[in-house]
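Moving on to chain A:
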Amino acid sequence: MNDENAVMSTADRLIYMANQIARNVAVMGQDEAAAMVEDHIRSFWDPMMRRQIVALAAERPDALSPIAAAAVGRIAVHCR
Partner candidate 1 sequence: MHSLENPREDATLIRLEAADALIAQWTRRHGAARDQLLPLLHMLQEEMGFVDDALVAPIAAAFNLSRADVHGVVTFYHDFRRVPAGRHVVKICRAESCQARGGAAIEAAAAERLGVAMGGTRRDGQVTLEAVYCLGLCAVGPNALVDGRPVARVDVGRLDAIAREIAA
Partner candidate 2 sequence: MKRVYVSRDMASVALGADEIARTLAQAGCDVVRTGSRGLFSIEPLVEVEMPEGRIGYGPVGAADVGKILDGTHPHRLGDVGALPFFASQQRFTFARCGITDPLSLEDYAAHGGWRGLDAARAAAPQQVVDIVKASGLRGRGGAGFPTGIKWQTVLDAPDGPRFIVCNADEGDSGTFADRMLMEGDPYCLIEGMAIAAHAVGASRGYIYIRSEYPFAIDTMRAAIDRAAGRIAPFVIEVRAGAGAYVCGEETALLDSIEGKRGQVRAKPPLPALKGLFGKPTVINNVLSLAAVPFILAEGAQAYADVGFGRSRGTMPVQLAGNVKHGGLYEVGFGITLGELVNDIGGGTESGRPVRAVQVGGPLGAYFPPSMFHLPFDYEAFAQAGGLIGHAGITVFDDTADMAQMARFAMEFCAVESCGKCTPCRIGSTRGVEVMDRIIAARDAAPVAAEGAAGGYLGEALHSRAPSRIDTGIEAQTALLRDLCDTMKFGSLCALGGFTPYPVLSALDHFPEDFGAPAPIEQAAE
Partner candidate 3 sequence: MTFTRETDHGTPPAIATGKSVTLTIDGAQVTMPEGTSIMRAASLTGCSIPKLCATDNVESFGSCRLCLVEVEGRAGYPASCTTPVADGMIVRTQTERLKQLRRGVMELYISDHPLDCLTCPANGDCELQEQAGAVGLREVRYGYDGATNMGQAKDQSNPYFDFDPSKCIVCSRCVRACDEVQGTFALTIEGRGFDSKVSPSQGQDFLSSECVSCGACVQACPTATLTEKKVVEIGTPDRAVVTTCAYCGVGCTFRAEMRGEELVRMVPWKEGKANRGHSCVKGRFAWGYAQHQDRILKPMIRSSVTEPWREVSWDEAIAYTASEFRRIQAQYGARSVGGITSSRCTNEETFLVQKLIRQGFGNNNVDTCARVCHSPTGYGLKTTFGTSAGTQDFDSVMKSDVILVIGANPTDGHPVFGSRMKQRLRQGAKLIVIDPRRIDLVKSPHIEAAHHLPLRPGTNVAMMTALAHVIVTEKLYDEAFIRERCDWDEFEDWAAFVSQPSRSPEAVEPLTGVKAQDARAAARLYATGGNGAIYYGLGVTEHSQGSSTVMAIANLAMATGNVGREGVGVNPLRGQNNVQGSCDMGSFPHEFSGYRHVSDDAVRGLFERKWGVTLDAEPGLRIPNMLDAATEGSFKGLFIQGEDILQSDPNTHHVAAGLAAMECVVVQDLFLNETANYAHIFLPGSTFLEKDGTFTNAERRIQMVRKVMAPLNGYADWEIVQLVAQAVGLDWSYTHPSEIMDEIAELTPTFAGVHYARLEAEGSLQWPANEAAPHGTPTMHIDGFVRGKGKFVVTDYVPTDEKTGPRFPLLLTTGRILSHYNVGAQTRRTANTAWHPEDRLEIHPADAENRGIKDGDWVALRSRAGETALRALITERVAPGVVYTTFHHPDTQANVITTDYSDWATNCPEYKVTAVQVALSNGPSHWQEGYAEHSRLSRRIVPLEAAE
């Protein structure tokens, strides 16, 4: 979010959400945290959001933090 545009785009929001979850569980260490983020996204995100984040991870490889990226990577495997 920047000062001029108060509303995040959906893509930005999904990336923000994934990274935010990752930041909050990062203290568990990379592997456990990635598993935790994966589990969280599976449990609480609707399928379309999951597909979008997988697509976003591919489009904008630097947007996701390493933990988030790892988690999304694992989701991608199951996402057809």
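As a convention for this text, a contact is a pair of C-beta atoms (placed from the backbone, for glycine too) under 8 Å apart; a residue touches a chain by one contact, two chains touch by 3 or more; residues count from 1.
If you want to know what made the cut, all candidates are chains of the complex that A comes from, given by their letters.
In this text the structure is predicted, and so the values were computed from the model without any measurement.
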{"item": "Options 1, 2 or 3: the chain contacting chain A in this complex", "value": "3"}
{"item": "Interfacial residue positions of chain A with respect to candidate 3 in the complex", "value": "1-3, 6-8, 10, 13, 17, 20-21, 23-28, 40, 43-49"}
